[in-house]
Every structure is written in structure tokens, then in C-alpha cells.
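The other protein chains are all here in position, but one chain of the complex has been omitted.
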Amino acid sequence: MSQAETTRRIGVALLGSSFMGRAHSRGLDAVRTLEDHPAAVPALRAICGRDQKKLDGMRDRYGWERTSTDWRALVEDPEIEVFDNAASNHLHAEPTIAAARAGKHVICEKPLGRDAAETRKMLEAVETAGVLHMCAFNYRFLPAIRFARELIERGDIGAPRQFRSRFLLGSGAVPGEAETAWRLRRETAGSGVVGDLLAHHVDVARYLVGEFTAVGGATRTWGPQRAGVEVDVEDAVVATVEFASGAIGTMEAARVLPGQVLESAVAIDGSEGSVTFDVRSPNELTFADARGSTTISVTAPEHPFAELWWPRGHGIGWGDSFSHELRHFLGAVAGAWEVAPHGATFLDGLRCAEVCDAVLAAATSGHRTEI
Amino acid sequence: MSQAETTRRIGVALLGSSFMGRAHSRGLDAVRTLEDHPAAVPALRAICGRDQKKLDGMRDRYGWERTSTDWRALVEDPEIEVFDNAASNHLHAEPTIAAARAGKHVICEKPLGRDAAETRKMLEAVETAGVLHMCAFNYRFLPAIRFARELIERGDIGAPRQFRSRFLLGSGAVPGEAETAWRLRRETAGSGVVGDLLAHHVDVARYLVGEFTAVGGATRTWGPQRAGVEVDVEDAVVATVEFASGAIGTMEAARVLPGQVLESAVAIDGSEGSVTFDVRSPNELTFADARGSTTISVTAPEHPFAELWWPRGHGIGWGDSFSHELRHFLGAVAGAWEVAPHGATFLDGLRCAEVCDAVLAAATSGHRTEI
Amino acid sequence: MSQAETTRRIGVALLGSSFMGRAHSRGLDAVRTLEDHPAAVPALRAICGRDQKKLDGMRDRYGWERTSTDWRALVEDPEIEVFDNAASNHLHAEPTIAAARAGKHVICEKPLGRDAAETRKMLEAVETAGVLHMCAFNYRFLPAIRFARELIERGDIGAPRQFRSRFLLGSGAVPGEAETAWRLRRETAGSGVVGDLLAHHVDVARYLVGEFTAVGGATRTWGPQRAGVEVDVEDAVVATVEFASGAIGTMEAARVLPGQVLESAVAIDGSEGSVTFDVRSPNELTFADARGSTTISVTAPEHPFAELWWPRGHGIGWGDSFSHELRHFLGAVAGAWEVAPHGATFLDGLRCAEVCDAVLAAATSGHRTEI
Partner (left out) sequence: MSQAETTRRIGVALLGSSFMGRAHSRGLDAVRTLEDHPAAVPALRAICGRDQKKLDGMRDRYGWERTSTDWRALVEDPEIEVFDNAASNHLHAEPTIAAARAGKHVICEKPLGRDAAETRKMLEAVETAGVLHMCAFNYRFLPAIRFARELIERGDIGAPRQFRSRFLLGSGAVPGEAETAWRLRRETAGSGVVGDLLAHHVDVARYLVGEFTAVGGATRTWGPQRAGVEVDVEDAVVATVEFASGAIGTMEAARVLPGQVLESAVAIDGSEGSVTFDVRSPNELTFADARGSTTISVTAPEHPFAELWWPRGHGIGWGDSFSHELRHFLGAVAGAWEVAPHGATFLDGLRCAEVCDAVLAAATSGHRTEI
């Protein structure tokens, strides 16, 4: 019995032809290579963007059947079953809502909306439409993060007590590594490093530690001008956080630090032990207790996603998390499993947006802000 | 010309016979071994505490000339030129003030007082008495921290932008590693991890980044009972911090985390580069810029304190910072150099106490607190 | 002008449906996704193996147009321009030689033959046939290894003085991670860890340091029975090596060490500096000189292969080296560049086999063996 007979082929349209458009295209293209009998594989129907030359290149490279510069046409297309939104933030809400209303299952890059209010409209739309929905928090699909969840669920770290995360980039400070202008403007991005970077760790924290209850924070804009625009969003954020479990923590993000390439690290200390993750070693998780600090290569047969890849010790890259993520959503569409809890739903996207808004509000007011 | 002819011998009395009493005794004893022609070496006149058996042991081990259980007698002793207070926090103010009034130069363990108010009295006393004074922040005397200051002063990291520190212990969570009861009670300790651990990093931050302007924070007490007492101080703290330079940061400390042995790390990202330090590698400093992240063995001839020790690559231990620190104060008493800027004065101790108090106030009020 | 108009499509047949068959399939499939205007992309004409069920699965996953269980038919197929041999070692020589004689360009997994003698026949065949040939040493296509070559060529480490490598696995010692039986028998594998693991580092050493002149060595077989067969090849090897440049070094490999997951590390110390690489951090290279040890994230725009991937800091995985490798060979077939020096030719494969044979001979004789 071949894959052709048992695997559903699901028509997908993608909005976005830049960094995330490439990451999703490559992820979609690679879904079929992951295992013998996937629940579903995508049919790459159409890619949509504004730059025809870029779209032509992506059609050639990733095998998109056709290109489009009009997302409105795509959301009505009966060949499309899943609408994947990897466009810039200000193009998340309207096309995604329209697709949902047209009955498409939708997956959208983070942050969903530019703030919690816009995100709430997106959640309402998908719930009204009754379609499946997922927010593309790809960290949940890194083997080490999924394995951290397993360790925590089986009690290895006990009750969470202290959390810390940092997401630090230098790209805004290195000449020649042009930042994208839309990310530097409130109108197009909603926020700066809070929505772009901190949001990833807020979602990881919710996935591993649980709900936030209060935050405090401070921000800085180092700007003033980069990528040809006046920066009007925050370039740096620091925050204290409190969780329903009683745990407390620190979070921070920045993107104008030349001494940082890309550090994205999360750690949780509990009453019995600790787990630590850094995306620079995406195939490793560190677990520590009173006996010592153990680095685990999350590539053994018993580890998450390992069955989709190579023998033990042969790690995957950051970009491969997108294949896991898109396979997950397509599998949910095919009925093989639910989006939640391992995929982030639009409700998760909203909860994250509420925390992000609260951090920004706290930075402005100087007061601890309840979620 | 031998050491005997050119080196001043300075009579020292020490108050304290526990962890810090041992660290100071060993540090004092080792000062004379550090180099050929020290400005001053201590004469270990008297050690003072409550437990005669412990005092006898310390006399034998460190060569104290005599023991005492009455600090009041010592502060009047004409043989004593320097009074070194390594007792528990509630015994910092009164004996130190009495010693200063008696004209002794004073060095006192951190935190000076149990809060800023008590610390201010100590500062007033030494200023009134006109004696030399130093707060025993030993991190300033680790080669890597001193070298970080050199790098920052010569502009290698540019303007500071982001700061982070964490001081994480598991001792309160590991059966058999008894905590000391006085550290767990507000009356004797003043505060919990804020004064005990965070204070170290507050001082390092002031030494490397400059003055604080505002803080936010949250605390937790995981207690309830340890070391035979009801814990009424905080076991964990998280904070956001802001500096006069415009930099922002996160700080945290904890001591009931079984997954942590002792991590004490500080990092500063600037507009040109970053420096990172972790006391687990006390002979290393990491400097990073857009070219990469460079681990420097701070043991070469050109590095701070290296002339006092071994050839390049042969590192020293945490405890050796106490020799550096006490040599520094004795050298100041002998007129070889000033206490500031490399030694922390009582004014530095007060500034640190004000930041610590503000963190605790912010944790209670939920409001950003100005310093 | 789209990819379709300017990119050559080159018909490829693949022999092999196990670990390396999968790695090559995925690598071939991903070549087209690497950049806008590749010199050539593969047309995946046929995959050949013995197990029809596995072949069916691979056709579905990687898009092979057809399957075959008879490699003899494939090497005559006019649609096939490149023959890619990823079969087990005893199936390297005969099919590859036949393909070359039929005028196919050939790429073959390492080790080419089971010993130098068999490898020499393969080299003679491709030279006689006048076809392009490449030995699939994929380490040359990891960004950090290519970048190490750049650093060395521009003189950063000076003259090489000392080399070390270790390739250490635990798979033979972990129940449930079945080794492949053919790798454990001399008849099918030629040798054990020497051809399987050490050969990778021999090639890297030749690529970065230059030719070997002499070796010494010792081996062990920990066997006795694994994967259902009597192990008659070496499970562990240690060697001393000498280079034409005057440098000396140590090398070792093993696969029955439960404390090792997969460590594959190479280091070269020169008269001016050192470089170090470990495949567990495939996106990093460490360069050290008297100023310190600098970890470089080999993901910036100026680094090898970076233009084919993501923005700085987003690393790739081990498996992605196969896309680089196969893109390189296809590009050479299309005339865009030469196979050498960055790709290993069959001559490189022979030189490597001679070193491997010499290590085994030295282990038996106890004498330093000249190459």
C-alpha cells in the first residue's frame, strides 16, 4: 500500500515571499519526506506576494503550481483547503479572517495580530467559521522543546519556581545585514522585539510553565533610523513575569546588540530539577538536579520527532521545525490528531498577545500589569 | 632589602568565625604570599566570636595570636589598626560603628546594614571618624571582573545597553547542606537572597555599568521551615533594572533550586560588544562582537592580579579573591593607593543597599521604584 | 527569466535505500530549494535497491520517478546522466565502474572501495571513461569545514603543527539501536570504524592540512556478536599521523562506547593559531590565537553556503550538507565549476583509502607505516 493510496493531499496557498515565506515553503515541501505514511501531504497550489520576480523564483524552487499577487482571489479558490499566512504582521488579520470566512483552515505566523485587540478579531473569525486554526509558534516543534514538555509532564522538575528567557540579536547593529523596514514601524509590525522575539518565549513559557498572571517591564528604542525608516517600536525589552503556578521569572529580548548573533534560550527551575534550552544547540536539552547537569542529545529513538529523521546523534537544523509544524497542522486537517495541545491555536496566539500587550503597558506605566 | 624592612605590618582583628570568618582568615593569612614587596601585610592579632572551640581551631589554622568572645574589648585595643567584620548581618552595624569611633579602619562584609537606613548610619560613622572603610564585595577582586572593567573603560563594548545577572543556588533544597538559620530571618539578615546574593551583582553592575535609576521586581518565599526556623525572608527575586546610562536589564537570585549548584553570572551588552562572566569559570572572561565570541583566559601577564600568581593558564579559585581584597584594603591603609574606585567604600555599600531596598519595595508595591 | 529556462535538469539514478540512500534522496530533492538560479537541478529518475517496499516508500517521499531492483539496467539507461552510489561498501565498486563505463558521471559514498586496491580500480575506470567523479565526503560541505579551509588558506593559523580528530559513537553499545550487519563484516564493509568513521577525518585532514606521510596505530574489536553476526572488523582505532608539512597528530574512532552519542571533532594547531570543529555544533568554528578562543557562528552573509539559507544565526543541520554536496557535483556536471578542490574526487578517495590501509597495517605490524 503506497503513500498515494492512504495519504490525503491537501491544497495549500501561501501568503508571503520573504524570510517566513521561504521558511514555510521549504517546510511544506519537506513534509512528504518526513516518514513513510504521513496522514497528509500538501499540494502546493499557489504562492501569493507582491513581487512577481520573487514569486517566480519560489515557484521554481519549491514547486508551487502557480503564483498570485492577489490574496483575495486565493481565499475563494476551491482548490485551496489550507491558507498559510507568512506575510508581514499588518497583513495577518484581514487575509486570514477572509480565508476563514471562506471556509479555509488557517495557519498564521506569529504574532497573529499587531496587538491583542486585532488578534481577538482573528480568533472570533475562526471560531465563527468553525475552521481549524494554528499560530505558527515553531519552537514547540523543536525536538528539545517538545522533550522538555515531556520531562515536565512526568514530574522531573517538580513544581516550577523560576523561569528565564533571553532572545538577543545583533542584526540591527551589523552593517550590511539589512533589517526589514516593516518590522521597525508600529503601523506595520504592531510592536518591535516584543511581538517579534519575546512572543516566541511567551508561548514557550505558556507551553511549559502555564499561564501568566502579571508582568512588569521596561523598553528602549536605540534607533533612530535603520533600514531607511524612523524606528518607532522598541528595540529592547526586559520584563519580570509571574505565573499562575506561583513561579516568577525574567524575560528579555533585543536586536541591536553587536555582541550577539542570535541567542534564544529558555530555562525553568523547579522544586526538583531544572531544564535549559538554547536554540544554538537545537538538538540538545539540559536537565539538572542535585546530582549534576545532564546534556541530552534529543536524537535517540525515544525522543520527539526522531522517528522522522536520522540515527541517533545526527541533528536537525532550525528550519526543520517548520516541516514538523506544517506536518502537524496538515495532520490535524486530515483528522489524525488535534491541533492542541502541541500546536498553538489562535486562542494561544491571543493569550500570548495579551501578555505582550501587558509588558508594553507595564513599560509605559511603570506598574505591574495583571493579565 | 627584605620585605621586613619595607612592608608595613598592620594589626587586624576579625569578627566572625563561620563561612565568611574562615574566608577572611584564609585571605588575610595569604596576603603575604602574594608578591615580593607588598605595601602591607596583616598581623593577625585577634579573632572574635561566640564559640570558643571554633575560635581555638581558627587560631591554630590561621595563626591568630589570640581569641576573644567580646568584640567591645577589641575595638579599643591599641594593637588593632584594622577591624574586619565578617559576622552575620545583624552584627555589622554596631561593632563596625564602635570600631570606627575608636579610630580603627574598617572593612565589613556585605550587606553592610540590614537595610539602607542602617547602612547610612555606618557610612556616617566612618565619615565622622575619618577612618578608611571598605565594603567586602569580593567580586571586584576576581581577575575577570577587574579585566571587564578595563575592557569597558577603554571602550571595547561601547555604550552599555543591556545587563543581565543571575545568582542561583540549590543549597536550600538539598538535604544535608544546612543553611544558616540567621540568613532565613529578617531580624538577623535584613533580607533574604536580595542582600545575600543580588547585592553582589548590584555592586558589580555599579562597578561596570554605573548608577541605577529605577527597578521593578517580584519575590517569592518557598520556605516555610528550614534550618529549624520559619523563613520570613525572600528565597527568590526577579527584577528589571534601569541605569543612568540608559541601559536596561534583568537580575535574579534564588537559593532553593535543586537543579542549580551555584551559578553566578553577569553579562553586559553594549553598542560595540558584550562581556560575559560566570563565577564557575573565575579565570575566564568572554568578549563578543560581530566577529565572534572570544573566551579569554585572564591569566596572562598583562591581566589583573596575574603578577601575584602563576604562569599563564594556571587559574586561581574563588577564595583567592579574598586575598586580593584584603591586600587592597591593607595597601590603602599603608598609603599605597586609594580604596576607591576598585574597592567598594561604605558609600558604595549604601548605594547598593538603596537599590536592594528599592527592589523589595517594588516587589511589594508592584510599581517601578526610583532610586 | 525563470529557473526553468537557465537551469540544467540532470537525470540521476540512486543506488541505495538505507541510511545513506535516504540522506542522498533528501539531499537531491532539496538541491532545487537552495537558491534562485542554480546551475543544475536533478531529475530524480530512478532509485534502485533490493526491498521493493522500501523503494515504494522512497518514491513517494522523495519523488523518484520509478524504482528498480536491478542496477545493471539503470547504468545503461540513456535518461540517466549521473549515477549516485549510496549502497553498502561491497556494492560500491562493480556498479560504479559499470556506470562509468556506460558514460555516466559518478558520485559514490565513502569509502569508495573496501580497500585501496579496489578503490584504485574505481579510479582507473572513471579516468579511462573520462567521466566526472566525486567521493561523497560530506564534511567538506559543512559550512564550518569550508570556512576552516578559508582561514587556513589566508594564513590565519600559520604552518600546521598538530592535528587531532576523534569520531566516537555509542550505537554499538546501546540496545535497540541496531547496527547494520554488513558494517560488521570484513567481506561486506572492508573495514570497521576505519573506513566508516576515520575515513571522514582522513579526508578532512587532507583537505585542511595536506598529505599524510606516515601513520602508526592500534585497533580493538569489542564484538563479539552484534546485529546477528560475528564482528570481524575493528570497533575501535587509535593512530598517530605525520604530514608532509611536518605536522603530527592523533586520530581515533570507535562505535561501542555508551558514553558517547556522536562526537566528531577535528582540531588543527598552527604556528599562528588554531581551529577547532565539532559536528555537534555544525554551524560553529572556533579560532584561537594568543588573544583568546573565538567561537564564530558560520552563518553570516560572508560565510560559505550562507547565501543558500537563512539570515545570520539560523543554523542548518547535518543532513543539509548532502544538498550542498550534490548541488556541487551537479553544478560540475553542468560546467559551472570543477569538482576539485572543494569536492573530493576518486583520487582523493584513493589517497584516503591508502591512509586507512596504512593505519590497519600499522596496527597489525606495530611499525610506523609510510604512505
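When the chains are written out, they are named A, B and C in that same order, and each has its own residue count from 1.
The working rule: a residue touches a chain if its C-beta (ideal position, glycine included) is under 8 Å from a C-beta of that chain, and two chains touch if they have at least 3 such contacts.
Just so it is clear, the model here is predicted, and its values are computed rather than measured.
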{"item": "Candidates C:Val126, C:Ala144, C:Val209 or C:Ala288 - the one touching the absent chain", "value": "C:Ala288"}
{"item": "Per the touch definition above, residue among C:Arg22, C:Arg59, C:His92 or C:Arg166 touching the missing chain", "value": "C:Arg166"}
{"item": "Contact residue for the chain not shown (choose from B:Ala30, B:Val229, B:Ala265 or B:Leu347)", "value": "B:Ala30"}
{"item": "Full-complex contact with the absent chain, from C:Gly249, C:Pro282, C:Pro304 or C:Gly319", "value": "C:Gly249"}
{"item": "For chain B, residues in touch with the removed chain", "value": "2-4, 7, 19, 22-23, 25-26, 29-30, 32-37, 56-57, 59-63, 169-171, 174, 176-177, 261-262, 280-284, 297, 299-301, 309-320"}
{"item": "Chain C, residues in touch with the chain not shown (by the definition above)", "value": "157, 161-162, 164, 166, 168, 170, 173-174, 214, 216-220, 222, 236, 238-242, 246, 248-252, 254, 256-261, 269-275, 287-290, 293, 362, 366-368"}
{"item": "Positions on chain A where the hidden chain makes contact", "value": "287, 291-297"}
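Going forward, only the chains that are shown with their structure count from here on.
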{"item": "Innermost chain, where centres are averages of C-alpha coordinates", "value": "A"}
{"item": "Same or different residue numbers at the chain A/chain B copy interface, by half rule", "value": "same"}
{"item": "Distance between chain centroids, defined by C-alpha means - chain A, chain C (Å)", "value": "34"}
{"item": "Approximate Å spacing (C-alpha centroids) for the pair chain B, chain C", "value": "54"}
{"item": "Whole-Å gap between the CA centroids of chain A and chain B", "value": "43"}
{"item": "Sites on chain B at which at least two other chains make contact", "value": "287, 293"}
